[in-house]
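I'd like to ask some things about the structure below.
With one protein chain withheld, the remaining protein chains of the complex are depicted in position.
We just call them A and B in the order they show up, numbering each chain from 1.
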Amino acid sequence: MNKAYNSLELATLLNGHLEGEARPVTGLSSFQQPRQGTVVVVNNYEQIAALEHAPISALIIPESLKTESSQPHIQVGDTRLALAKLSAIFAPEFGTSATVSPQAQIDPSVKIGRDVNIAPGAIIGADSVIGDRSFIAPGCVIGQGVSMGKDCVLHANVTIYDGVELGSGVILHSGVVIGSDGFGYALNKQKAIKIHHLGSVVIADDVEIGANSCVDRGTLNATKIGARTKIDNLCQIGHNVQIGSDCLIAGLVGIAGSTVLGNNVQVGGGAGLADHLVVGDGAQIIAQAGVSKNIPAGEVWGGYPAEPFKKWMRKRYLVSKLEQIWQFVKGANKHD
Amino acid sequence: MNKAYNSLELATLLNGHLEGEARPVTGLSSFQQPRQGTVVVVNNYEQIAALEHAPISALIIPESLKTESSQPHIQVGDTRLALAKLSAIFAPEFGTSATVSPQAQIDPSVKIGRDVNIAPGAIIGADSVIGDRSFIAPGCVIGQGVSMGKDCVLHANVTIYDGVELGSGVILHSGVVIGSDGFGYALNKQKAIKIHHLGSVVIADDVEIGANSCVDRGTLNATKIGARTKIDNLCQIGHNVQIGSDCLIAGLVGIAGSTVLGNNVQVGGGAGLADHLVVGDGAQIIAQAGVSKNIPAGEVWGGYPAEPFKKWMRKRYLVSKLEQIWQFVKGANKHD
Partner (left out) sequence: MNKAYNSLELATLLNGHLEGEARPVTGLSSFQQPRQGTVVVVNNYEQIAALEHAPISALIIPESLKTESSQPHIQVGDTRLALAKLSAIFAPEFGTSATVSPQAQIDPSVKIGRDVNIAPGAIIGADSVIGDRSFIAPGCVIGQGVSMGKDCVLHANVTIYDGVELGSGVILHSGVVIGSDGFGYALNKQKAIKIHHLGSVVIADDVEIGANSCVDRGTLNATKIGARTKIDNLCQIGHNVQIGSDCLIAGLVGIAGSTVLGNNVQVGGGAGLADHLVVGDGAQIIAQAGVSKNIPAGEVWGGYPAEPFKKWMRKRYLVSKLEQIWQFVKGANKHD
């Protein structure tokens, strides 16, 4: 059960200002499905008007909107940030029992911190270290010599190979695989000879990785993912890749071996990056782009093969003129 | 062991007509590898001729083909539909022992219907409900408060997060993850603040989802997949997505957050759909298209970025004329 709140307390937590009656708040609901006693984040007058008679406890509105709504409302500077904060407040708690299940299979050498929760059916190999308050769900398989910081959450059926290092506050969703061998072979008379991957994977604090994504281990050194970087579902991070901090990588993205991303890089869904590239800080890659060249810091690239956004847009404009060009050429040839 | 059939019974089950001798039928095999005593679905005279002396029990042929084959044959209106029916008849039965393994870890509060089969190594959280005749394979992890209808099949190593609702007849292949958090963050000084996902996932009757596909939970409301929709392997269905009924979504497709698909939509393999789009009933999206705009009902779109099919084909035609255009422009410039 979550703690009880009222809208005045929430206004304070959101650095906002409550107009109207302070009421108890039982949760967070949506504009489309407002639930009794909850707060609802809205962004425009239409949404405010539609909720005029909803049995909610308060609206959360941008301070830029001047409303005379009879609903109590909390004015905030950034409604999306308010949504994030409220979602944390009203998220169902889980893994709070802080027990290590006797039905988990944990090597006796594993060092387990305080208030750790390890579910039945989890398996942890020799010499691994699990930090305070970390949660390991059923079906997770953690190899030998894995180190995991504090406050990590491993959802069900995550696999961590031997020797991987996770910082604190790392969230791994179900089906994530960290530390599998990279796709590296030497060719000998057209036959692929496996290059065993002796490197590891190092994941910094507060990284979140979506369901069924994979991060391969490095050939000799570590594949690295920087602090607070978020990776969506079904992404492939190749061996030796180095990703900076605060990157956002959407679903079904593939980053091939040894490519380096700076900080604050954003990659749209389905994009692919070739191997051994360098992508500068703050670069943005459009969804489904096929990147085969280095991208300088701060640039936006799209297309297949990818190129700077303006160049790509100009090319698309010119291609849209092809009908006119073709009619002109046909006409000119007729005159000859 | 499957029930024994003969070809006359099968003709009745297929709404077809048997020409020739009724024989026992032990299974279904292929034109390339016909096995003794089986039925084989064929579609043309070459295949019929090639099987003239095969030791099979009957051919299944389209009623539009007039054949004098000496093989017994069952004429049917739709051979592909006949194939589907026969494949169900001769599919190996599994999970028929209808037992709940003592080596499954099931919270005492779970409500289990009749003739349910729960394999060793499956784990089911508190307050979940499992409908009659459902089958849960080894390694499946089902969270708390999950509801599952009748006749569901969860293959090995499926993960269902808390609160997800499955209808009846739902088939989830191995590695499927339902209910993971959506990829939603608020940016605060370039740092991503997690938006916890309080919504759920609701999957209607007779949906089938392929191996290692993911369906994220909604932010505040439910991500929804409509009745009889089929999703292939390695697909990503983002948070808040609404998919109608009878859709077919091929492998490696990504559908970004809050996008809405109508009924009977078909999406080719590797296609990607941006967020907050609306795709109308009966629309078709070509494989590997990159969809960044709404698609009206009934339209076929392809390309990157995707556009209406005819427009895309015209553009490809015009691009194929570029050599001619370029030679013309070069020639004209020479004359200047």
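FYI, a residue touches a chain if its C-beta (ideal position, glycine included) is under 8 Å from a C-beta of that chain, and two chains touch if they have at least 3 such contacts.
Owing to the predicted nature of the structure, the values given are computational and were not obtained by experimental measurement.
Of the listed residues A:49, A:193 or A:313, the one in contact with the hidden chain in the full complex is A:193. Seen across the whole complex, the unshown chain contacts subunit A at 105, 121, 123, 139, 141, 143-144, 157, 159, 161-162, 175, 177, 180-181, 183, 185-188, 190-198, 212, 214, 216, 219-221, 234, 236, 238, 252, 254, 256, 270, 272, 274, 290, 292, 304-305, 314-315, 318-319, 321-322, 324-325, 328-329, 332.
In the full complex, subunit B touches the hidden chain at residues 27-30, 32-33, 78, 80-81, 83-85, 87-88, 90-92, 94, 103, 119-121, 137-139, 155-157, 171, 173-175, 208, 210-212, 228, 230, 232-234, 246, 248, 250-252, 264, 269-270, 287-288, 304, 316, 319, 322-323, 325-326, 329, 332-333.
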